[in-house]
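The block that comes next holds subunit A.
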Amino acid sequence: MTNKTYNADLSRRHFFSKAAAAAGMAIAPGVFLRQVHARPAEQAATSEKRWGILIDTDKCAKGCDSCVTACMNENGWGEINNSEEHSNPHQKAQWIRKVTVKDKQTGHVQSLPLMCQHCENPPCVDVCPTGASMKRADGIVLVDKHTCIGCRYCMMACPYKARSFIHEDLEDQKVVAPRGKGTVESCTMCVHRVDEDGTPACVEACNADNHNAMYFGDLKDPNSEISRQLKQYGGEQLRADLGLNTGVRYRGL
Partner candidate 1 sequence: MKKAQFMEIEGRSFGYLALLGILGAIILVALGAWYVMEHHGHYVTGMNNAIVWGTPHIFAIFLIVAASGALNVASISSVFNKTAYKPLARLSGLLAIALLAGGLMILVLDLGRPDRLIVAMTYYNFKSIFAWNIILYNGFFVIVAVYLWMMMQQSMNKYSKPVGIAAFLWRLILTTGTGSIFGFLVARDAFDAAIMAPMFIIMSFSFGLAIFLLVLMASYRWTGRPLGDALFQRLKNLLGVFVAAVLYFVLAYHLTNLYATEHHGIEAFILRDGGIYTQLFWIGQIVLGSLLPLLLFYHPSWGKKRSLVGLGAVLVIIGGLIQLYVLIIGGQAYPLEIFPGKEVIESSFFDGQVAQYTPSMWEVLLGLGGMAVALIMVALAVKILRFLPTSLADEDVDPHHSA
Partner candidate 2 sequence: MADFETPELREYPIIPKLKEGVMEHSKPYVAKVQFQEALGFPGELVDNWEEKALEKLDDLRGRYRSLQVYLDSCVKCGACTDKCHYYLGTSDPKNMPVARQDLLRQVYRRYRTFAGKYFPKLVGAKDLTKDVLDDWYSYFHQCSQCRRCSVYCPYGIDTAEISMAAREIMDTIGVGQKYCNEIIGKAATVGNNLGLPEPALADTLEGLEEEVEEDTGVPVKFPLDQKGAEILLVTPSADFFAEPHVDGLIGYAKVFHEAGVSWTMSSYASEAANFGMFIGSYENMRNLSLRIRKAAEDLGVKRIVFGECGHAWRVAYSFLNTLAGPFDFLDPNYPVPQHICEFTYDLIQKDKLKFDKSENDHMTLTFHDSCNVARASRMGDKAGGQFDIPRAIIRAACNNFVDMPADAIGEATFCCGGGGGLLTDDLMELRVKGAQPRMEAYKRVVEDNGVTNVAAICAICKSQFTKVLPYYGFGMTDIVSVHQLVSEALILSDAPSDDTESNAEAEA
Partner candidate 3 sequence: MSALSVTYAILFYAATLLLVVGLVRKIALYARTPAPLKIPTTPAPVNRTGVVLRMVQEVVLFTSLFKATKWTWLFGWLFHLGLLLVLLRHLRYFQAETWFWVDLIQPFGKYASYAMVVGLLGLFARRIFVDRVRYISAPSDYLMLLLLIVIGISGMLMTFVTHTDIVMVKGFFLGLLRFSIEPLPSDLLLLTHLTLVALLMIIFPISKLLHAPGVFFSPSRNQVDNPREKRHLAPWAADLEK
């Protein structure tokens, strides 16, 4: 059911992907890869792509939190620099978290990472008064902290508690992830890496640990790994009832 809306949406760009695939066919595979994915630095992100992550909860290991640690290391939040020393645990930022859930009927226990779902119809963006919460053309939802006034309305609106507010002054931030007091932040889908043709740090870490529970890729490209996985095995949205068409999907829930 969820996939239906999703696919309907994809069909818009279907034509382009097909054309690209057709064009790529004639060329050597390596070159093909670079052409499809590499976007020159001076070119804007386009809506021909929609970045997504698929999380296979069956593969996600209990007790593992490599993805969380990787995100911290990449983006400089959490205990890796103890800059949020004054904030209590409820106040500290949390871009991605590990959650363990038990099915109320079957008692089946699963664990999974939870972060911003990069909704296609993000309520956080709808409510933001200044437009600081925004969705890039390629589906990544970001906070433009330059215009965020710290009203926290987006946090009220997000169904996944994906956002955090910075409750104190920070120091020694990462170059790639400026963060500071009084603004709201959330998982950026490692946009700085994505723009450089990279993979989000969490995904990279999960793979590095050989859990392979996360797939990153272009949801609009039927040939991408993530699309193929979804097509083959399916995947669900959290709170699909809200109709947000999330960019992060879960399998096995």
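Basis for inclusion: all candidates are chains of the complex that A comes from, given by their letters.
One rule holds in what follows: a residue touches a chain if its C-beta (ideal position, glycine included) is under 8 Å from a C-beta of that chain, and two chains touch if they have at least 3 such contacts; residues count from 1.
In this text, all values refer to a predicted model and were calculated from it rather than measured experimentally.
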Could you work out which candidate touches subunit A in the complex, given the options 1, 2 or 3?
1
Contacting residues of subunit A [partner candidate 1, same complex]
65, 68, 86-94, 97-105, 109, 111, 114, 123, 125-132, 147-153, 155-161, 163-169, 181-184, 238-239, 241-242, 253
